[in-house]
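Worksheet: the structure to be examined is printed underneath.
All protein chains but one are shown at their positions in the complex.
A, B and C are the chain letters, set down in written order, and residue numbers restart from 1 in every chain.
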Amino acid sequence: MAQMNLLHAINNALDLAMEKNDKVLCFGEDVGHFGGVFRSTSGLQDKYGKERCFNTPLTEQGIIGFANGLAAQGSVPIAEIQFADYIFPAFDQIVNETAKFRYRSGNEFNVGSLVIRTPYGGGIAGGLYHSQSPEAYFTGTPGIKVVVPRNPHQAKGLLLASINDDNPVVFFEPKRLYRASIGEVPEEAYEIELGKAEVVSAGSDVTLLGWGAQMEYIEKASDMAKEIGISCEVVDLRTLLPWDVETIAQSVTKTGRLIISHEAPLTGGFAGEISATISEKCFLHLESPISRVCGLDTPYPLIQEKEYIADHLKIFEAIKASVNF
Amino acid sequence: MAQMNLLHAINNALDLAMEKNDKVLCFGEDVGHFGGVFRSTSGLQDKYGKERCFNTPLTEQGIIGFANGLAAQGSVPIAEIQFADYIFPAFDQIVNETAKFRYRSGNEFNVGSLVIRTPYGGGIAGGLYHSQSPEAYFTGTPGIKVVVPRNPHQAKGLLLASINDDNPVVFFEPKRLYRASIGEVPEEAYEIELGKAEVVSAGSDVTLLGWGAQMEYIEKASDMAKEIGISCEVVDLRTLLPWDVETIAQSVTKTGRLIISHEAPLTGGFAGEISATISEKCFLHLESPISRVCGLDTPYPLIQEKEYIADHLKIFEAIKASVNF
Amino acid sequence: MNRPEHNAGTSIHQASFISGQALSIPTLRVLNDDGVVIDGAQMPQIDQALALRIYDTMAYIRVLDERMVSAQRQGRVSFYMTCKGEEASIIGSAAGLSDDDMIMAQYREHAAIRYRGFTSDNFMNQLFSNGKDLGKGRQMPIHYGSNELNYMTISSPLATQIPQATGYAYGQRLQGRDAITMCYFGEGAASEGDFHAGLNMAAVLKAPTIFYCRNNGYAISTSTDEQFAGDGIAPRGVGYGIETMRVDGNDCLAVLLAVQTAREYVLAHNKPVLIEAMSYRLGAHSTSDDPSGYRSKEEEELWAKIDGVLRFKAWMQAQGWWTQEQDDALYAKYREEVLNALKVAEKVAPPTLNELVSDVYSDVPTHLQQQLSELKQHIAKYPAHYPAAKESH
Partner (left out) sequence: MNRPEHNAGTSIHQASFISGQALSIPTLRVLNDDGVVIDGAQMPQIDQALALRIYDTMAYIRVLDERMVSAQRQGRVSFYMTCKGEEASIIGSAAGLSDDDMIMAQYREHAAIRYRGFTSDNFMNQLFSNGKDLGKGRQMPIHYGSNELNYMTISSPLATQIPQATGYAYGQRLQGRDAITMCYFGEGAASEGDFHAGLNMAAVLKAPTIFYCRNNGYAISTSTDEQFAGDGIAPRGVGYGIETMRVDGNDCLAVLLAVQTAREYVLAHNKPVLIEAMSYRLGAHSTSDDPSGYRSKEEEELWAKIDGVLRFKAWMQAQGWWTQEQDDALYAKYREEVLNALKVAEKVAPPTLNELVSDVYSDVPTHLQQQLSELKQHIAKYPAHYPAAKESH
């Protein structure tokens, strides 16, 4: 075990993957010598050479197109998009190509080895172009997996599982936690199974569900609720596509209440999908409406970020409302 | 009044808009002399000249970037994307630029005059790249409006309203109905208000909600239900963003049941958002779980299209299940 | 003067433009319009066997295209696209490759997969989306692909294969393969952002790729003067620092020579090459299109006269490698073969319903298993309505 922050954990996972398999390549804007603007690929070019860890020209559609080709060829590309806000020029390559490569060819070809890493989310005074949480643009796309870790231990295990998984994965990294989240992480390689939610702490009155950086607020709200005698079951979804309906349905069947919280705007966010599905599955068990505590339906603001964020206080209020419905 | 099919109605709306305001421009791939691959801009170049109705080079990101610039400048661009399946190269220009133009500049600049027209949907043996219904990729994007008409009369009125609206609109045209849907359409200009759902036929047992080409299946299922004594309230959402929560909530409050049907895959589709919202608003009125009758969570198939489609029989079965819950 | 490097170079002191037409790139030709080798022209590496394989493919594709256009008119297939007019360009270029090279094409290059050995059954199974289609009946007709033949399955969204080809080639180089990637695309597709990304990345990252642009005058109804204002696509190669050639796409020998030369260069230097082949789409864009709305018969006839198949055949005959009798026999043989394959393929059962949810992921995840089983239950209630119900018994 070692103390690592989330960046170290990512860097460590990449290092282990590159060490083990020389078909693993890391690339993207400023990823090479510089080690990425957040330094998550730091040291990898020195260790594995310029051919395996390198800067690309500044073109996200090119980066993912290139990565798709590499994956189809049999390499194991790990492509970085510098900010999730800048993933959209690559949207066609992801949604029309990555996601449909295997299906359209009848499995003559696939890009299952591909991983796309990208830092997402707010809380860093980044305004509307350095704060977005675009996961719901991807969760409506059959053929890819979508993964979001909440801390260093999860990040390493989920990233290694994503690299080894035989399906393309979009891996969102909570950049607010890159240095802020620190924890014990095994030094050797290990995997955390994709497609499984984790019950972070058991409870009986209400289920709180989220992913990524949002888990911090959720846990804080759960603590506040505990103080006033409300027992929350906290669940981290971890893999958003395909997602673990069963674990969530089980939890809600037990608690009778569900609150989902994400950073992205409410309308069209992934909480809607979860709410709709769980309503269907748990209709007779629900004691209050499933509630969503999310960003407002606006672009991500700058100066009013504190007000905008779906923070612990908003979640706490939703918990009380749900229990007192 | 005149008999028009959906294509004629679109063409007629464009004609009237170009006649009235010489700042209105129509462009896109093959839109000029040829009149578009579906012929919706037929005759417009002859009438208004090559500067106002023209072919662009083959680049969707360019078309929408160009259109954003024109709109910011004060022109009224109506950009065509040849198939909705090919809108993704323009995704960054739409999601990061069109949608955020006014907000980010504090209204120093805006692209409110922009309309993006694009044929969407299946039922034409088009396979995974000529059949997609990508509306839910847009409904999670504050700053744009999303509109889908179901027939010629609606198409003309909604398109003219979209052109005159001071916000950018993504206008999805149900290509399966281009020639198949025929109806009486006023010859003069008229508008149908954006943001309002329409109760197509009143009923008491269950609310059926959809948009675009899917309304045909919904109405057919409603007829089948009537024959076995179930009274359906059929509602066409028409504008998906921002959407008319009130009308739907009112209807569901009355009927106690809601079935939403769309062509796009279930997971991450817009039905999830509607279900989540209506569950919250109508929790105590719901007599059965809100059900979603949608495409399967796969790319759009070719040879198994009939099986894949959320057709009237599947909706009919859902109606029975809902009423008999 | 110790001027920093990227501010060095020659200076001028009067404002003047480099003209947008500054680079005019000549066209490589070996055969004249009548199929006679031009005096002093360099010959590609070609012997009788190779020439016969090329010509055989030409004849086959002509037959296939003709036959399938009729089949479409008869309503037997939903859609078709021919490569009429571009056979010499496509087959000549495919013949310049090694079978290990990956081909990533746009859609109008079925002559190249045929050259590699795609059979009539392979073609027909795809065109009829039946249960034997390698692509499992999931894409519209003409979206061929074969792992065995190193021919990447066609994808409808234009130009996406261009940066992918760069990536594929980069992987080949890193793994020390003695193979390159051949990337075909139209002059229309070259307007997409993916073109720019793919070529620039290939130049910078040293990917052994041949970018082969089929400039056939049109993108559906859009003519080249509405597509670009420069001297075609070739000068863009220079913009990326890529070695570039333009070739008469209706001159099969010139095309073969260009690609052989390019392949050698690409392998030796681990650098990309751009080739622009000047040709003409003699047929409609697809069976959904009618070109009489946007171009003249005269223009079509002008191009028909310098057709690449005719010129190559004339050369073959002049070599004494081919006779009209052989020609007639070959066409007759292929007409029969294609028609027979068509009749067989029409009757092959479609893919099973299970294929509706397979290959979305490497395994079928729980939610798709569930959706499939619900679908099967639903179909069982309304068997008359769903084709799949008929197939299953």
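To be clear about the criterion, contacts are C-beta pairs under 8 Å (C-beta built on N, C-alpha and C of every residue); 3 or more make two chains touch, one makes a residue touch a chain.
Just so it is clear, the structure is predicted and the values come from calculations on it, not from any experiment.
J.: Using the document's definition of touch, tell me which of B:Asn11, B:Thr59, B:Thr207 or B:Ser291 contacts the absent chain.
T.: Once the missing chain is taken into account, the touching residue is B:Thr59.
J.: Could you tell which one of A:Asn11, A:Asn55, A:Ser133 or A:Asn167 touches the chain left off the display?
T.: Checking the options A:Asn11, A:Asn55, A:Ser133 or A:Asn167, the one contacting the hidden chain is A:Asn55.
J.: In the whole complex, not just what's shown, which of C:Thr261, C:Thr287, C:Ser358 or C:Gln371 touches the removed chain?
T.: Once the missing chain is taken into account, the touching residue is C:Thr261.
J.: Kindly state which of the options C:Ile12, C:Ala49 or C:Ala384 is in contact with the chain not pictured.
T.: Residue touching the absent chain, from the options given: C:Ile12.
J.: Which chain B residues would touch the chain omitted from the figure, given the whole complex?
T.: Residues of chain B in contact with the hidden chain: 23, 25, 51-52, 54, 56-57, 59, 61-62, 64-75, 77, 89, 92-93, 96-97, 100, 102-110, 112, 142-143, 145, 166-167, 195, 242, 245-246.
J.: Name, in rising order, the residues on chain C that touch the hidden chain in the full complex.
T.: Within chain C, the residues that touch the unshown chain are 1-4, 6-7, 9-30, 33, 38, 40-42, 191-197, 200, 203-204, 215, 217, 224-232, 234-245, 248-250, 257-258, 260-261, 265, 273, 278-280, 299, 302-303, 306.
J.: Tell me where the left-out chain touches chain A, residue by residue.
T.: 29-30, 32-34, 37, 54-62, 85-86, 88-89, 125-130, 266-267, 296-299, 301-304, 306-308, 311, 313-314, 317
Going forward, only the chains that are shown with their structure count from here on.
J.: Could you pull out the chain whose C-alpha mean position is farthest off from that of chain A?
T.: Measuring from the centre of chain A, the most distant chain centre belongs to C.
J.: Indicate the whole-number Å distance between the mean C-alpha point of chain A and the mean C-alpha point of chain C.
T.: Centre-to-centre distance between chain A and chain C: 39 Å.
J.: Cα centroid separation between chain A and chain B, in whole Å?
T.: Centre-to-centre distance between chain A and chain B: 30 Å.
J.: Counting in whole Å, what is the centre-to-centre distance of chain B and chain C, each centre being its mean C-alpha position?
T.: Each chain's C-alpha centroid was found; their separation is 35 Å.
J.: At least two other chains touched by the same residue of chain A: list those residues.
T.: 61, 89, 92, 96, 100, 103-104, 142-143, 242
J.: Two or more other chains touching the same residue: where does that happen in chain C?
T.: In chain C, residues 138-139, 143, 155, 157, 193-194, 360, 367 touch at least two other chains, as defined above.
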